[in-house]
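Note that one protein chain is taken out, while the other chains of the complex remain in position.
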Amino acid sequence: MAEALLFYTLAALILGLGVMVVSARSAVHSVLFLVVNFLLVAVLYVTLNAEFVAVIQVLVYAGGIVVLYLFVVMLVNLKKAPERFSDPRRLARSGLLLGGVVLALIVVVVSSSLRAGMASEGTLSGFGTPFTSGNTEQLGWVLYTSYLIPFELASMLLLVAMIGAIVLAKRHLGD
Amino acid sequence: MLEITPLHYSLLSAALFMIGVIGVLVRRNVIIIFMSIELILNAVNINLVALSDQLQDLAGQVFVVFVIAVAAAEAAVGLGIIIAFYRNKETVNIDEIQIMRW
Partner (left out) sequence: MLDTVVIPLLKIAVLVNAVLVAVTFLVLMERKVIAWAQSRLGPMRVGPYGILQAIADPIKLILKEDITPVKADRHVFTLAPIMSLVPALVVFAVVPFGPDPLYYIGDINVGLLFIISVTSIGVYGIILGGWASNSKYPLLASLRASAQLISYEIAVTMTLVSVILTTGTLSLVGIVEAQQESGIWFAFIQPVALVLIFIGGLAETNRAPFDLPEAETELTGGFHTEYSGMRFALFFLAEYANMIVISAIVVLMFFGGWLRPFPNIAFLGFLDLLPAWIWFVGKVFLFLYVFIWIRATLPRYRYDQLMSLGWKVLIPVAIGNLVVTGVFKVVF
């Protein structure tokens, strides 16, 4: 009962804030709603026994990436007339497309969850490490053994992105 | 209704995904489009974590860590491009980003 209440409250807030992010007129307000949205998603992770991922969500997403967005919004969008939304034809087209997307998503979700329900007898989870609550150590273990090469690739990706961002943001190369 | 199953999380995730897609399609401000993409990534993450809990398999959470790393890389490069673009054309409206060079 309490669990259901918590889930529905969180879900309603997450979706509501998502809508606010997309519909807010001012980009700074958008960023603010996005932060709160991410914090609530982190709370959702805690309810799913994923403390480490929740903390990383707050630390990297809310505390890092979104600060970057806020910086860029403040650099770019200081004195601007409110943005015009798209023309109605494009809205109609996006509406149609979205209808399709939603339908496909719901079909996929329902069918896959049915399959997951059938597989919950215990055949599916032979792949990784089973976990208990308080899983930081196990997550680190899996990350540095089974997923070592993806991990290294991710760090290379971050390095490349860092260099790329510096090159892009620098006014003139060579000074 | 009162028992929360992975289906509930998947539907939440689908709805959030949809909101993100609407944002990408409807908004013209590049920065807000980027934020909508972050929403989409979060929708995926919710699904991964929920199924990781359901199947008692850490792989889902490992994927979330990777998704967050890739999102950080994407934000850094994407916002770098936006800054470079703004410096040249003084706009962040995506409709005006239409020529490959100038």
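Order of writing sets the chain letters: A and B. Residues in each chain are counted from 1.
Keep in mind that, in the parts below, a contact is a pair of C-beta atoms (placed from the backbone, for glycine too) under 8 Å apart; a residue touches a chain by one contact, two chains touch by 3 or more.
Just so it is clear, the structure is predicted and the values come from calculations on it, not from any experiment.
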**OP:** Name every displayed chain that the left-out chain is in contact with.
**Re:** A
**OP:** Quick one: say which of A:Ala11, A:Val35 or A:Ala165 touches the chain that got left out.
**Re:** A:Val35
Subject >> Residue among A:Leu10, A:Val58 or A:Leu157 that touches the chain left out of view >> reply: A:Val58
Subject >> For chain A, residues in touch with the removed chain >> reply: 26, 28-29, 32, 35, 39, 51-52, 55-56, 58-59, 62-64, 67, 70-71, 74, 134, 136
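Here is the rule we use: only the chains that are shown with their structure count from here on.
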Original post:
So, what's the distance in Å between the C-alpha centres of chain B and chain A?
Top reply: 5
Subject >> Contact set on chain B toward chain A in their complex >> reply: 1-23, 25-29, 31-32, 34-36, 38-39, 42, 45-46, 49-59, 61-62, 64-66, 68-77, 79-84, 86-87, 92-93
Subject >> Interfacial residue positions of chain A with respect to chain B in the complex >> reply: 1, 3-4, 7, 11, 14-15, 18-19, 21-22, 27, 30-31, 34, 37-38, 41, 44-45, 48-50, 52-53, 56-57, 60-61, 64-66, 68-69, 71-73, 75-77, 83-86, 90-91, 94, 97-98, 101-102, 105-106, 109-110, 112-113, 116-117, 119-120, 124-125, 127-131, 135, 138-139, 142-143, 146-147, 150-151, 154-155, 157-158, 160-162, 164-169, 171
